[in-house]
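Following: one structure in structure tokens, then a few remarks.
Yeah, one chain of the complex is gone here, protein chain that is, but the others are all in their spots.
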Amino acid sequence: MSTIAPEFRLSRFIASLVDIIFWILLIFTIVGLPIVFIMLFYIKLPVINGQLLTPYLALTWLADPSRTIPIIKSFIHSTFFRVAVFPGFGFAALLAAATIFVERKFLAKMQLRVGPLYCGKIEGILQLMGDGLKLMSKEIIIPAKADKPIFWIGPLLFVGTAGAFVSLIPVAPGWVVANPNVGLLAVFATIGFFPIIVVLSAWAANSKWTFIGGLRALHQMISFEIPLILSLLSIVILSGTLNLSQIVESQKHYWWIVFTPISAIVFFITIIAELERIPFDLPEAESEIVAGWLTEFSGMMYGLIQLGTYLKLYAFAGLFTVLFLGGWNGPMVWPPFPTDIITNGITIGPITAKFPGLPLFDQEMLNGTLWFVIKTVGVILVILLPRGVFPRIRIDMLLHTGWYKWIGLAFVNIFIALGLLYAGVLGPGGLIQ
Amino acid sequence: MVKKKEKDKEPSETTDAHSDKPEPTDTDLANTLTKEELRKFYEEKGIDLSLDIPIHPKPIPQFEKSVSDKIASKFGSKVNVDYVRPNRIRMSTKREDILDVAYFIRDELGYDHAESVAGVDYPDSKEIEIVYHLGSYTDEQKESQILSLATRVPREDIPHPGKDRSRTPTLRDVFYSVEFHERECFEMFGVYFEGHPDNRRLLLPEDWADIPPFRKDFKIKGR
Partner (left out) sequence: MTTPLPPGIELEKIDERIMTLNVGPQHPGSGHMRLIIKVDGDYIVSCDPDPGYVHRGEEKMAEYRNYIQNIPHLERPVIHDSSNILYPYCLAVEELLDIEVPERAKYVRVIASELNRCIYTLYWLAIYGIFLGHSTMFMWPAGDRELFIDLLEAMSGARVTHAFLVPGGVRNDLPANFEERCLRQVNYFEKRLKEYEAIFYQNPLLIARTAGTGILSRTDAIRLGTTGSVLRASGVDFDVRKKEPYDVYENLDFETVVMKEGDSYARSRVPYLEMFESCRIIKDALQKMPKSGSVRTKLKPNPKGGNDEVYRRVESGRGALGYYIVSNNRPEPYRVKISVGSFRNLICIPYLLKGEKLGNMPAVYWSLNYWPVEADR
């Protein structure tokens, strides 16, 4: 039973309404109008059908579906879309989320469990969302004597660096966020940031466990970065370029894994170590040092680190695909866009709708993305497989293999690659091209 | 990699070690029969019988007897053999002599480790008894044996662990394995082990400020 509140006064009600309207107007004039002006004067708007697209025009064209597609298309080709949605963050995060789900079910089947089951009705498909909501709603606890600015900025830096790494991975021909000519060097530079972030945040937390974990992570990452870089040199020698897109294009006929299997193995193992996954998860070894350098992170700070870790997983798997498995190269399996729709439009009863600007994505790009995703997911699954099979190894064994064995093995394939190059079999102007 | 025990070895040993175990004889049968009759008789009368039935003395096993005789002949009146049963020997000694007895037991008799160190509180006689249960891994005949070595220390009504008269020499130098057992005994009964390198609390919390809890005058609430 609801009644009007006893304190109700009509005058006050009207006054509150006026108040709200006043504030809306104020915020619009202070914030909204400048945004409109900034868009008009500073943002370069696309020219569609010979007309410059202004915000007002865009609004009018929204009413006509045939005019909508060019706008979407122009948006798709904008830098923002690349960074945020397709080859960049959104695509990587989606693939990472799918990876987490697959990992959980996969591991559960391996261990005679069922895995996530209830959240989301179908096989616990929304479990990750639930986890994310839980992490977001949790309190963030900062240790009393922590170095607060560095501790706060640690997870953000981690995600940022992982995102930067993701942006260098070409997914389909022409579809890459950043395509520098020294792409591979940029990758090395980006990877080099991780140990610094780890040590900074571990030290800033002012706990013994994070300290030990941070030191372990530092040792591990540095000792495995050298074989990682060395193992990729043979690819550079064979393809003659540092640009990742050009490296993919150089594998049109043969994947480099055919000629550099040892490099591939070394690279694969080093990425497992770089990703701190079992059997190399020493920096987070639970039974030894609680959670290693992640011990003091709580709530969404931990969530961000996890997000960064999975982005990193995607990026490394993508890098493996790009360098060894031919990237987007593969037989054309994607069906071409039906030409009927382009020429005649869609006829629904009496109405015939024409959509200029179709198709949104060309066939090459879709096919390339499909192959890239298939290969990357395959690599990710192989990276995840050891988790169900191996125990964790010890730090001294890890460093020993890193410094002695993998570096030595990485050199082997460099010499093989050089031999192939000088024999004139491969490389620019070689027999097989 | 795995060394399994030879099967043929086992029965011969056990027969050796237990050859002196009493076979059920006619007298034993007669004894049990009379016991049953007695039990019936008492049950009809409704008398509690656990105390009244005399426990028939079991024959003393030979091997255990020989072990206890060795100690008795060496130390004479210093050691009192309390009982000798199959696989179990118990002897008590004064705390001044316990180190000598322990060294003898270790070096001459082949008992090499302590299974437990138990304290028993006797407030009526103002004494606390420390019982070392000693066993052997190296002597094949003595593997089934447990030798209980008991000693008594005076008990204070108002205990002051570590500073009162309740103290006894430690056996840690003789049997290294008593280290943690003696620490437990110290905190639970307040018996200080002289010469023990590490007379600290083990199980009790650091801020325990009551009397040692396993003494009889420490009562559980509500009981």
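Quick notes on this one:
Letters A and B mark the chains in the order given here, with residues in each chain numbered from 1 onward.
Assume a contact is a pair of C-beta atoms (placed from the backbone, for glycine too) under 8 Å apart; a residue touches a chain by one contact, two chains touch by 3 or more.
Model, not experiment: these values are computed from the prediction.
Interface note for the absent chain: among B:Ile60, B:Leu99 or B:Leu202, the touching residue is B:Leu202. Note that of A:Glu225, A:Asp281 or A:Glu296, the residue touching the chain absent from this view is A:Asp281.
From the options A:His77, A:Arg113 or A:Lys405, the residue with contact to the chain not on display is A:Arg113. Considering the complete assembly, subunit B touches the hidden chain via residues 1-5, 7, 10, 14, 48, 50-51, 55, 87-88, 90, 112-116, 118, 120-121, 131, 133, 137-138, 143-144, 146, 148, 161-163, 175-181, 184, 198-205, 213-214, 218, 220, 223. Counting over the whole complex, subunit A has residues 107, 110-113, 208, 212, 278-279, 281-282, 285-290, 387-397 touching the chain that is not drawn.
The definition used in the following text is that only the chains that are shown with their structure count from here on.
Distance between chain centres (mean CA atoms), subunit A to subunit B: 69 Å.
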